[in-house]
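Here's the structure, in structure tokens; my notes come after.
A single protein chain has been omitted; all remaining protein chains appear in their positions.
Every chain is named by a letter (A, B and C) in the order it is written, and numbering of its residues begins at 1.
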Amino acid sequence: MPSDRYSIFSVLTEALRGQTGWKPAWRKATPKPNYDVVIVGGGGHGLAAAYYLAKRYGLSNVAVIEKGWIGSGNVGRNTTIVRSNYMLPGNIPFYETSMKLWEGLEQDLNYNAMVSQRGVLNLYHSDGQRDAYVRRGNAMRMHGVDAELLDRDAVQRMYPWLNYDNARFPIKGGLLQRRGGTVRHDAVAWGYARGADQHGVDIIENTEVTGFRITNGRIEGVETSRGFVGARKVGLACAGNSSRVASMAGLNLPLESHVLQAFVTEGIKPFIDGVVTFGAGHFYISQSDKGGLVFGGDLDGYNSYAQRGNLPVVEDVIEGGMALMPRIGRVRLLRSWGGIMDMSMDGSPIIDHTPISGLYLNGGWCYGGFKATPAAGLCFAHLIARNEPHAVARAYRLDRFRTGHMVDEKGMGNQPNLH
Amino acid sequence: MSNPATEAALNRSGLTISRRDDVAMTHVALRRGRRADLDARVSATLGLTLPDTSRTVEAAGQMAAWAGPEQWLVIGPQEAGTDPSAALAKALNGVASVVDVSDSRVIFRVRGASAADVLSLSMGIDLHDKAFKPGDVAITHASHLGVMVWRHADGQGYDFACARTYAVDFGHWLEDACSKRGVFA
Amino acid sequence: MTSENQAFRLAGRGVVDRSKTFSFTFDGIPYEGFAGDTLASALLANGVHLVGRSFKYHRPRGILTSGSEDPSALVELRTGARREPNTKATVTELYDGLEATSQNRFPSLRFDFLAVNSLLSPVFSAGFYYKTFMWPASFWEKLYEPMIRRAAGLGRAAMEEDPDSYDKANAFCDVLVVGSGAAGLMAAISAARSGARVILADESFAFGGRLLAENRTIDGINSAAWVKAAIGELSSLSNVRLLPRTTIFGAYDGGTYGAVERVADHLVKPAPGQPRQRLWRIVAKRTIVAQGATERPIVFGNNDRPGVMLASAARSYINRYGVAPGRTAVVFSSNDDGAATINDLANAGISVAALVDARPALPDAITARAEALGARIFAGGVVSDAIGGSRVKGACIIDASGATHTLSCDLIIVSGGFNPNMQMTTHLGGRPQWRDDLAAFVPGAMPKGMTAAGAANGSFSLASCLAEGARAGSAAAADVGFDAKPIAIPASDEESNGISAFWHVDRAKHKAFVDLQNDVTAADVALAQREGFSAVEHLKRYTTLGMATDQGRTSSVNGLAILAQLTGKTIPATGITTARPPYSPVSLGALAGEHRGKHFKPTRLTPSHNWAKEQGAVFVEAGLWLRALYFPKPFETDAQTTVIREVNGVRNGVGVCDVSTLGKVEVHGPDAGKFLDRLYINMMSTLAVGRARYGAMLREDGIMMDDGTAARFAEDRYFVTTTTVNAIKVVQHMELCKQWHWPDLDVQIVPSTDQWAQYAVAGPRARDLIARIVDKPFDVSNAAFPYMAVAELTALGGIKARLYRLSFSGELAYEIAVPARHGELLMRTLMEKGQDLGVIPYGTEALGVMRIEKGHVGGPELNGTTTAADVGLGKMASKKKDYIGRVLAERPGLTNPDRPRLAGFRPVDRAARLRSGAHFVGRNTEPVAANALGHMTSVAYSPSLGHWVGLGFLSGAETRMGEIIRAYDPVRGEDTLVEVVSPTFYDSEGARLRV
Partner (left out) sequence: MRISCPHCGERALDEFSYLGDASVTRPDPAAADAADAFYTYAYERRNIAGPTQELWYHQAGCHAWLVVTRDTRTHEISDVKAAQDVALERVNSTTGAA
């Protein structure tokens, strides 16, 4: 009997029979002619949406169409930070919903995506930054989310080896969300894919959506590199490629695609327990379960569809790292890569109908959509199934820029390369 | 400069660093459509022609350096009791906007046969003889600090104009670049 | 002089310098080696093969290669603050006093507790953790994950700050040659002879590549001697820069390459002032990738045992380092180059027990030679398993007929063919191409300006490397305009290089490793495939194959070949994983360079900085500026006391504050007024000459961008100020408006922040003081120079100056500016001349208190989400003109009357303290998000009022005046009742500033 439920027993059984009884985590499906829902994009959001559509909204005639292999996009290339330490009322309930879903994810999916709540600490270096974090922490607490303000001594007790004494921007304290942390990124895609598959969803890889069939303003299906696939509803979850795909439906979105780089060092024995972000230099870091320091910083700063960046930002990010953690000078950078961010014009996402009936959009995740994966999947599924926004995603309307209801945490305005 | 070790290192690499505190600098920006008039008046006042490309020109102790499209810096001696920018403003009235920027920047001077070698290690522009000739000027940055640099007519040195408020940092960088890197390049 | 303990050192071989003996330790045991050794060659010279433990199973690991691709010979180099984890012994240049320690073992390298993991390996298969550790849920955080994390990583990072310095440098060249083997040297020579500027970089400390490692003849001389001559020529040319110990690690856009030079890694520590490493940014018009090729192992049982070594590595140790890697060898190959290693072994006196070659037929020359050496020949055979634990003791061989033979040996030499080092040719998005004849990927379409030559290009014979290098060098030089003539190609001896594709011995009895560092076995590859992870990138991520410090240089092609066999696809259809920079790992210190500690970012100093320092001022970082926060007196023990004194000093006498950090911009030209009208929400063209006006600017999205003043000195001359933080942004915005939006306006913009030292002189006695500073006969009386007047004048006896009657503090005040070089003098003079007036300096803290008392908005209020109306400036907006942001400011979301508006707050209990960041809720409502009404942005203890005051944004502020609400601050555990009041706490009529 093949092992399809994961447990310590199945693992031990398989150990005894040379691991021969495992089944593929998800079927390699081929497209059927028609689906109730086609999700374009086999990233975290697309797969999660399909999973919740099937599991919570009872729609199982669903396909996820992915141009490459699932997880080849940003879900597979991000710095894995999850947190719900947002400031604005449009954001906190959504990200907290996500955090709660993370907290039950393993049991829900029967897949260990290594949700690891080791704490996210945002450092501050001035009174102004402190006050902004206090505002944020208070907003979180008023939404029932955990937040603690640490002074310098408390930070020093947690991370004694940060640069306290010889810093250009001395650390004055931090805002800590203990429930924040990291999640094993690839496993999120695989776990949702496996879960969706088990609920009957077709996951169709190596198939690119190349166009839409739209009649009288209503979606009828998608053209793909493997032919036409009919669908009553189509949901876009293409992250960095949202504009490209939406333009095939004649839509111009309030999005720009930017490259963000990420970095990992050689594996070293653990010393950074949680996630630390450096408020005075664009830098955030955590240590993976393999021992690599995983870190990132600013966008490269120009529109791009190439999943790679340039040297100045590499230097800039690592300067931030050395300024914060002077002990890592002799640790070596192992690999750097880039992902394409769908930067929205206020730094917040869009989960909404489009002007085309039956076509829905999930996008604008900027560099923060990994943590959103469960909630984005859930809310997108809700929207597609019920045709109305989920209660916690009501702020993420596509027309909010037209009406002036931006959800702008950073106050950077319509200049996405500055978020 | 300040530190004897640095001094020694500079000596070894045959370099001198100095600071030019006695200069007046005037920013001249063309008014729309008045190039011919400006040229005529500059020629009459300063005896030189403003360069169109990133070059410096010199005449009678005055230098005009290209400082961006349709903009120049006129650099000359600062003498007590005179106001070269005011004089220039009067002379160029109506054909250029003239602003005294004598105190906006500090000019450092590096001279010595190995200057290019040493500085080229840390500057983002190509200082090779073929690429940055005597009289050439560039606006760029070095080690995160904005700078305008020009090469002396004799090819043996460079002037660096950096923002006054960054001058302490810039001076450190320059000493560091010229001493440490000179020794270990 | 050969040291006795270097028992495996070969007499008369290699290019190490035997006149320089170096002592070093490994795991505390002292050894000796020579200059020119690597740590690996020196260890081998002393018979040490066991150098580490693997990541997951903690299996013993030895020295597989002689280059930067080594997956297993990783050590901790140096100690204390200089400790370098995961350092490859194979590229570590030996120096006297080197200390190395093995890693990932406890308590010792030979006896390691976690080696039990190896016994559990049937459970610890690829991806097992995704399937388990889920029950009970709470155990994950508390037990399982901490356990997994403890096992993570190999070496340990230093505990202390890196004591060494790092440097950055730029270089420009016509031709960059990466690698100095036969191909690279010829490329460099041919390009250099044409006069092109050439950079030749090699990651090794010695130039020559394989020419040092092989016993070859070029133009009749030994290849190492030929290298010496070639380098001699290159170093004599002024157009050539030689960069030894320099790895080109990445290709970036526009012909930019990242490189790291290990300046002092071969020293115990850098000399004083010397950087440890230097990051080079190389801009090359043309680049020749001549990085050679990496040999790949064959996957067989126990192929990770110390004593299993690549054939090319064995030749390097013999020929370059003069070291015998063992006494008795079994050679296992699939190609002529590997098989021919028997020659080098024999020459070094190593006995060849057997030549096992996966090919059914071998070239006659090789067979004959093997026979002559008395080696057993197994054509069409395989080594199925290595025998031995922490060192190879023998080999299990299966011959062509399937019979098994066991031979003893202490060395198993493997060669599965070569993979060109073409990673960098794909950094910019290119894909490599498969060549069946070589059984390898070679560079595909190349980025602009890049070519490959020699083994990196799949040309494996020495003759072709020499020829191709020469051609590539002259072509590159010719391409960028040099008259490059073809140069003579030196003659080289003959060689054969047949190969058959062979990857994996599937009849192995023991674990067969694909990725030695991450402990990925052939069985793991099969499991991943079974579970559907059959895309190469899935395979990599599921098994971690190729993700270790070697980035799969010896493993990834084997892995995908095994995958291809399992899926029945061809190798090119299976594909190869993406290579990314860096080509080999680069220390973070080098990438950061000198920008760390206090030098992380430049520091900007105000004109009065030195003076303020003398006064004992406490400074604060404001962006890149250092500003005086306050000026404590010796008897003042807390900041509050000082600030109160400073505020009182201003409000009752006169104070001086350095406000030079304000952004300052000259805006000139006939259209300057018109231009400013389009930038500011209010009119600037109507400003009279000699007057100033407060103004506000929006972003195009209708949100407040900045505020400041505009002064008009002449019909065509304005001078505007911006906030300190926005100075650069505003200039950029102005330039955009000028150059892009309205190029037809005749306006000139000259940033002038640094030109002026500008001080606020504020307080009832300000006029008295200013009168003593400005030169006669300038009249500072209220009548002659009223509120908002400006003038150009002289001060301090003939110094050019500007005077502004502006007040931020709410008192009678001036701002006086002199050219920055006189700034210190002005400050000293103000202090001196104001002594009898009780003048005091005040810092930004007191400045902030006074602006809050006056209800002026600052950074916390102009936070990028507020409109002019939100901050109480709605009435300022002109209705008569267009300006940036006007149209979009009218969107319903921005004009909604429910938006929180600026208000003032004071504690009901006047002794209570206010805090910014607190949120407002109704007095009798639950402090939950649904009831939130806004938040506090700025607070101060007001010495003038004797209690705390605050500014903040509150929904329905206008209708709530006088209401009592809660300022709720749970992260600080505070909850304060406050009264909503006007934001202007002090002198609301503005009477004091007009006197």
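One rule holds in what follows: a residue touches a chain if its C-beta (ideal position, glycine included) is under 8 Å from a C-beta of that chain, and two chains touch if they have at least 3 such contacts.
Predicted model, so just to flag it, every value in this text is computed and none were measured.
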Among the chains included here, which ones are touched by the excluded chain in the whole complex? A, B, C
From the list A:138, A:265, A:310 or A:336, pick the residue that touches the absent chain. A:310
Identify the residue among C:12, C:107, C:254 or C:777 that touches the chain left out of the display. C:254
Identified contact with the non-displayed chain, of C:732, C:925, C:959 or C:988: C:732
In the whole complex, not just what's shown, which of B:17, B:30, B:73 or B:138 touches the removed chain? B:138
Interface residues of subunit A toward the undisplayed chain are 243-244, 247, 252-257, 301-306, 310-312, 345, 401-402, 414-415, 417
Tell me, which residues in subunit C touch the chain that this view leaves out? 252-256, 281, 283, 428-429, 448, 700-701, 731-732, 735-736, 738-741, 743-744, 882, 886-888, 890-891
Residues from subunit B at the interface with the omitted partner, ascending: 54, 67-69, 124-125, 138-141, 146
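Basically, only the chains that are shown with their structure count from here on.
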Computed distance of Cα centres, subunit C from subunit B, in Å: 32
Where the CA atoms of subunit A average out and where those of subunit C average out, how many Å apart are those spots? 23
Distance from the mean Cα position of subunit B to that of subunit A, given in whole angstrom: 49
Which subunit C residues reach two or more other chains? 168, 281, 595, 601, 603
Multi-partner residues in subunit A (2 or more other chains touched) are none
Quick one: in the complex, what on subunit B touches subunit C? 5, 9, 21, 27, 29-33, 71, 81, 83, 97, 99-105, 120-126, 128, 131, 143-145, 163-166, 168-169, 176, 179-181, 183-184
In the complex, the residues of subunit C that touch subunit B are 167-172, 197, 263, 271, 273-275, 281, 283, 594-595, 601-607, 625, 660, 666, 668-670, 716-717, 746, 748, 750, 752-756, 798, 800, 819-822
List of subunit A residues in touch with subunit C within their complex: 6-8, 10-12, 14-16, 18-20, 22-28, 69, 71-72, 76, 89, 92-93, 104, 106-107, 110-117, 125-126, 128, 130-139, 141-144, 147-149, 161, 163, 166-170, 175, 184, 186-187, 190-191, 205, 265-271, 281, 287-292, 306, 308, 310-311, 314-315, 318-323, 326-337, 400, 402-406, 408, 410-414
